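Missing here: one protein chain of the complex. Every other protein chain is in place.
The letters A and B name the chains in turn, as written, and every chain counts its residues from 1.
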Amino acid sequence: MIRFIARRLGQAAVIVAIVAAITFALIHLAPGDPFSAVLDNPNVSEKVRETLRAQYGLDRPLPEQFVRYIGALARGEMGWSFSHDLPVREVLATALPNTLLLMGVALVASFALGIIVALVQVARRGSIIDNVLGAISLFFFSMPDFWLAILALLALTYWLPIFPVGGAVDPVMHEYLGLGGRIVDRLKHLVLPALTLTLLASASVARYQRAALLDVLPADYIRTARLKGLTEKEILRRHALRNALLPIITLIGLSFPALLTGAFFIERIFAWPGMGYAVVNAIGTRDYPLVVGGVIIGSIMVTLGSLLADLLYAWADPRLRSH
Amino acid sequence: MPGLIPASAVIKPAQPRESPLGLTLRALLRRRSSRIAMIVLGVIILVGLLAPFIAPYDPAAQPDIVALKDLPPSLSHPFGTDPYSRDVLSRVIYGARLSLTIGILATIVSLTLGVAYGAVAGYIGGMLDAIMMRILDAFLSIPRLLLMLGVLVAWPHLSIGALVLFLGLTGWFGLSRIVRGQVLALKHAEFVTAAQALGASRRRILARHLLPNLVSPIAVAATLGVAHVIVLEAGLSYLGIGVPQPLASWGNIIQDGADQVARLWWMSLFPGLFMVSTVMMLNILGEALRDVYERRS
Partner (left out) sequence: MASPLLSIRDLRTYFYTESGVAKAVDGVSFDIGAGETVGIVGESGCGKSVTALSILRLIQPPGRIEAGSRIDFEGKDLVTLPDEEMRNIRGNRISMIFQEPMSALNPVFTVGDQVAEVARIHAGIGRKKSWELAVETLALTGIPAPEERAKQYPHQLSGGMRQRVLIAMALIMKPALIIADEPTTALDVTIQAQILDLLVHLQKEFGTSILMITHDLGVIAETTSRVIVMYAGEIVEEASVTELFARPHHPYTEGLMHSMPHIGHDQERLNVIPGTVPSPTNWPHGCRFRERCPYSWDLPEREHPPLYDVGAGHTSRCHLAREPQRRNHPHEPLVVQEGVGAA
């Protein structure tokens, strides 16, 4: 087990290094100076330009630049975000908790929802309920993130003004609320973006989990469970679900890219002040260091997510646990 | 359930002599869901092909940027007009053409890359395989959208051709892993050994003996891949770094109305509906294909 963890950690480190190399290549393969947009900008002071050039050492030979780049990354330095006039690290550090909150809520809610939907479907497999739920899942599965977010925004903030239009808190009132009021205010702002992301993510969870359950059902040990006199429901809940949860742990790891991508769009549309919001705005201002920083942090999150899922899997599967 | 149905009870009827393509098509047509999917997709493809004949207006024309802008749906503009007074229906029709073309072309690029990379890694194996797979892992852990962001922000004002190329370049990782697995499994199959014994070259074995066995995963990946590219392109266009103006793609049209979503709801709703239908039907078809192939094997 310890050897497995060590090997898996090593792999993750290699992956992050390759990701760093890819982003480095991106920066240097780009035509001309990647900061031409920046350098043309009259608002960018000479000091910032120098910082940028020093940060990336643009005048030095490539291998040296690469070593410096990796070294800087290892210290958590990702350059200077001129649109915020702050180090990229700080911009992202401020935004990250909001993104993590959104993704975390959506992750938990979507897996709960998805698993329940799958259980209902499998318990009544072949019925109308199964087919209808399947069609709904497919619908949400096929939905581009940003379009669902727009629809949710249209429907639930404009046509039926139930939720606030955007942001993480009320821009005016929040300061004047008491503790309880502030929490309610935060929650009110969280519901719609989290719900949108949950719906998007739960569609693939439900579809995946349904397939996993159906894969498990023909197993001999399910027949053994029937033989013991368990009801079909008990069999589903206890014997089938427990085994079908193993692939779902893998799915947790795999779902990070989709959750992150979804969060990017949703944060933009609901003005949720997270990493996606920062990075998407950076596209508009051509704040390249911030975009690359987002790519790096996003990739690290995905790598960590799949690493975590693998460790969880090893822990949950008794066949792996004992080795 | 082994043991429940005696093996002899599920004897399959003799396979009729028919081409694999014909067999697949027939199996697809037997399912109602994939029949519907094929019809809907057929209609959307037709709309795209015949765009110049169907579209009521020139999709780029801005007839009267003051009087005709931001009109809600009406008889003369069923999908309304955009802030530049362009007819949204015409743009959606031309959008079908562009979005589908981009989807198909980019998928061709990624299929080629995915098969080549996976086949080489699986067939040669060893150290090379290990290195190639690590690199693949790294690519797989950068969300595709983020990778595209990095690329498109570094190279602003890309042409459509370059956009297609990059969409293709970022879409082959999953397939190549499947292909590698298949090649690895087939490498030691008897018919491959036999071909080797007969002196066939590596390239010939790959092309003649292994590739035909990869048709099913490729067909599935192609169908789902097109759906994926359409969504991705729309997302990038929505962020303003995809298809350049004044060309119309579904994501582009939504982007034009993005600043005033509530007031210009028709600009998000209609192109979105087309996009979701296309993607949903492609997903249905891709899954039906997978199902058909899995049953056959």
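The working rule: a contact is a pair of C-beta atoms (placed from the backbone, for glycine too) under 8 Å apart; a residue touches a chain by one contact, two chains touch by 3 or more.
Only a predicted model underlies this, so the values are computations on that prediction, with no experimental measurement involved.
Only one of A:168, A:225, A:260 or A:278 touches the absent chain when the whole complex is considered: A:225. Not every partner is drawn; the one left out touches chain A at residues 219-221, 223-231, 239, 242-243, 246, 316-319, 322.
In this section, only the chains that are shown with their structure count from here on.
Of all residues in chain A, only 11, 14-15, 18-19, 22-23, 26-27, 29-31, 34, 37, 138-139, 141-147, 150-151, 153-154, 157-158, 218, 220, 223, 256-258, 260-261, 264-265, 268, 279-280, 282-284, 286, 288, 291-292, 294-295, 298-299, 302-303, 306 touch chain B in the complex they form.
Residues 1-2, 134-135, 137-139, 141-147, 149-151, 153-156, 227, 231, 234-235, 238-241, 251, 254, 258, 261-262, 265, 268-269, 272, 275-276, 279-280, 283-284 of chain B are the ones touching chain A in the complex.
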